[in-house]
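One chain of protein is taken out of this complex; the other chains stay put.
Here the chain labels run A and B in written order, and each chain numbers its own residues starting at 1.
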Amino acid sequence: MQAGALSNALKKGAIWGFIVLELVFFSVAGEYLSLSDKAFMDLDNMLLLFKQSAPIGIIAMGMTIVMINGNIDLSVGATFAIAAIILLDSMTWPILAGLGDWVIPVSWLLALAAGTALGALNGLIVWKTGVDAFIVTLGSMLGYRGIVFMFNGENPTSHLNWTLVDFAEAQVLGLHTATWFLLGVTLAIWYLMTRTVHGRNAYAIGDNREAAVNAGIRVGPHMMVNFMIIGFLAALSAVVFYSESGSVNPNDGQLYELWVITAVVLGGTKITGGAGNIVGTFGGVLAIQLLRKGLGHIGADTSTVNLVIGLILIAVLILDRQLNVKGKEALKT
Amino acid sequence: MTRTIPALRLDGIVKTFPGVRALDDVSFEVLPGEVHALMGENGAGKSTLMKVLGGLYQPDAGRIMVGEETVVMATPLEAKTKGIIFIHQELSLATELSVAENIYLGELPRKAFGRVDWRQLFDQTDAILGKLRVGFDARTRVGDLSIANQQMVEIARALTHDAKAVIFDEPTASLTDAEKVVLFDVIADLKADGVGIIYISHRMEEIFRITDRITVLRDGQYRGTVATADTDEEAVTQMMIGRALDLSRNESHHTRGDVALEVRGLSCGKLFQDVGFEVRRGEVLGFYGLVGAGRTEIAETLFGLRDPSAGQILLNGEEVRVHSPADAIARGISLVPEDRKGQGLVLGMNCRDNMTLPQVDDLKAGPFVAEGAEVAIFDQYRDRLDIRTPGWRQLVGNLSGGNQQKIVIGKWLSMKPDVLILDEPTRGIDVGSKSEIHKLIRELAAQGYAVIVISSEMPEVLHVADRIVAMYAGRIMRTFLSDEVTEDSLIQAISGLGEDRPAVPA
Partner (left out) sequence: MTALSRERIGTLLARQGILIAFAIFIIAFTLANPKFLTVDNVFSVIRSSAILGVMALGVTFVVISGNLDLSVGSMMSFSTIVVLDLHDKIGPLLAIPAMFAMTLALGALIGLLVGYLKLNSLIVTLGMLSAIHGLTLTYSGGKNMDIADKEGTWFSVFGQGTALGVPVPILMFLALAALLGIVLAKTPFGRKVYAVGGNGTAATFAGIRRARTVFTCYLISAGCVATAGLIQASRSLGSQNTVGQGLELEVLAAVILGGASLMGGSGTVFKTVIGVLILGFIQNGLLLMGLQFYVQFVVTWIIIILAVWLDIAAKRGRLWSPIA
């Protein structure tokens, strides 16, 4: 085995090692520090952990493919909010009033279509103008947020549909609806990236764009499809979350892009594209959620979570650099 | 007698860039089952021609024929589908993907719903790899392969297609001798299948070993095609260099001064070992060897870009440690690097700012950069080096290669160094600028500079250097006096064939 292979294996395993570490730490520390009698690794607690991971996790799957493809999407938080508003608002539209509970799938479809369309718009701009995805989505992050406010100004949009709430709160085989969605999306995206031509081409484009172009891969459409997927998933995340909560603030979803990117990078996806995997991202999402829950469990402030996650992100980067460090004879530029 | 239809035929290809006629009416043909060498100096137009064949550039005039069909290739993919396959010098692989995915990049076999047909992919790939007799399989991650094996992946790509013509661009640059044998077998197989092969290389020994005919380009012009069996190295070299460039042996014998730089037992990991030499004021020391012999790495170590693992560097008799280019510059060492655009220049900056960059801290008027002094320096070296630019405000990226190189040289001359190192100073620039730079190097030595010139071109080192250090595989094989050395002994030394004698100081 070559040195590169070893560090690759280490990197792939690192996130799971980290999760085990977190579990052990919070279980032990919880014995001494926790105010509640419940153990940290309680079954209900763990089931809840999966459910709470879903909103970020579903988007993170989309971010993983966009980043593997060599792009980034900063507008997911705003897309999330738009989809949420469309979901809740459309259920009150007079034109859909006659549908009864059949309004639910219609509203879902509307929200998902909106998300996909917003993603497509990002992708189209990146493809046709050649402007860097970072700038395009930085712009649409502002623009899409502006659209959010156009619906209801600064007021929240609320609508509770009890059938929907029942659906969202249901547990099948012990897992919550949201968890099922997270698992389903993870599986689907994993399949897409490892088994399909589109997925493999996405890797190739992010890895060596010139080689991909020379090999005749159509870079533009692949990028656009990936932006549509992340838009769809941002909307799906909103659909899953707001089916239960029933009320959306125009500022909801802010900073989601940062959480999502953090999870994806923790999961081992390279910021420059070409490398990364869905299972790693799943680990990254769980690790962040574990950290939030665990720190809460031992009575730490929510503020500590931000601090710790930020530092861990940087620590991962330093570790990665150490693993990739070349010999002493390397060129110092 | 029926005439064989060529596998590939070029007819009057012309390609111009602003200010440069890169290809000027180039015509030649490659027959099926022929290995056809394409030779020429750097800047002769080989790479432009290859880009035209590869669909990256469109010719301004002329036509390309594959078999009996005239083809127009707007994209690299089109070139591939027309049966023109490229083995690139710079690897164009996706390192995170498997060998099989790289070989079939852009053409993965599909099943329903856009799924990859992995079985077919791996089976086909393994069949091809079997032919190449390589030690890895279709599922290996390309990033885990050695550079030589990555090159084999590139070669395997050519075999997936119904190739009419395969172009090898310096394919042996990073291969070991054993791997070369495999490569030559592959080429023989292709040849037996009736494929036309264009083989680009600087290595005469390979050219004479495997090619059938040789076509030479010079200054973008076709200079003739000869049968390999009917010619020899000297004749080919003659065709490549022609009369335009004076490359007579250096015979100047001006007085040499004190030792400016001495290196003792210098090593840097696996890159080079136990290197020792000295350069005196007023002399040009040439470093000659193949790419990868460790010449550039020695220069980089002297310039503080690499940390030596052993050995001493003495400047004017005093031992120094150089940890960074800033250190080196402060001690009077300057380096004109190999990669002009990547290492030598900030292309988005203007001429003046590029030229004064290393001394911008010293050119101060109060807290500010003394722009007047900068302009004065620029003017001085523009005149001295005859740099042709509309003015100092011109962005360096807009200049021709020769003028860019003069900016880099001017940058380092204006530092008034004790030791000036030039790494491939004439790579990729036109013949006119080339001889100007050669003349300049000689003048600098006459003025008392200690100059080191690294070059892959034998006529160049013979022309400019007083003494020549021959390197092979990270070691100095011998040091020659340039007016006494024979070309044969020089070639033997850089091929590792000469006697492994310690360097003799002249």
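Annotations
Criterion: contacts are C-beta pairs under 8 Å (C-beta built on N, C-alpha and C of every residue); 3 or more make two chains touch, one makes a residue touch a chain.
Since this is a predicted model, take the numbers as computed values, not measurements.
Between the chain not shown and the residues B:P6, B:G344, B:P425 or B:G474, the one that touches is B:G344. Note that of B:A188, B:L357 or B:L481, the residue touching the chain absent from this view is B:L357.
From the options A:A54, A:I68, A:A178 or A:V213, the residue with contact to the unseen chain in the full assembly is A:V213. Residue A:L258 is the one among A:A117, A:V165, A:L258 or A:V279 that touches the chain missing from this view.
In the full complex, the hidden chain is touched by subunit A at residues 74, 125, 127-132, 134-136, 138-150, 153, 213, 218-220, 254-255, 258, 261-262, 265, 271-272, 301-314, 317-318, 321, 332-333.
Summarising the interface, subunit B meets the missing chain with residues 75, 303, 305, 324-326, 328-330, 335, 337, 342-349, 353, 357-358, 360-361, 363-364, 367-369, 411.
As a working rule, only the chains that are shown with their structure count from here on.
Computed from the mean C-alpha positions, the centre of subunit A lies at a distance of 46 Å from the centre of subunit B. Of all residues in subunit B, those touching subunit A in their complex are 75-77, 80, 92-97, 101, 105-108, 110, 113-116, 141, 143-144, 268-271, 300, 304-307, 309, 324.
Interface residues of subunit A facing subunit B in the complex, by the touch rule stated above, are 2, 4-5, 8, 195-198, 200-201, 203-204, 207-208, 210-217, 274-275, 327-333.
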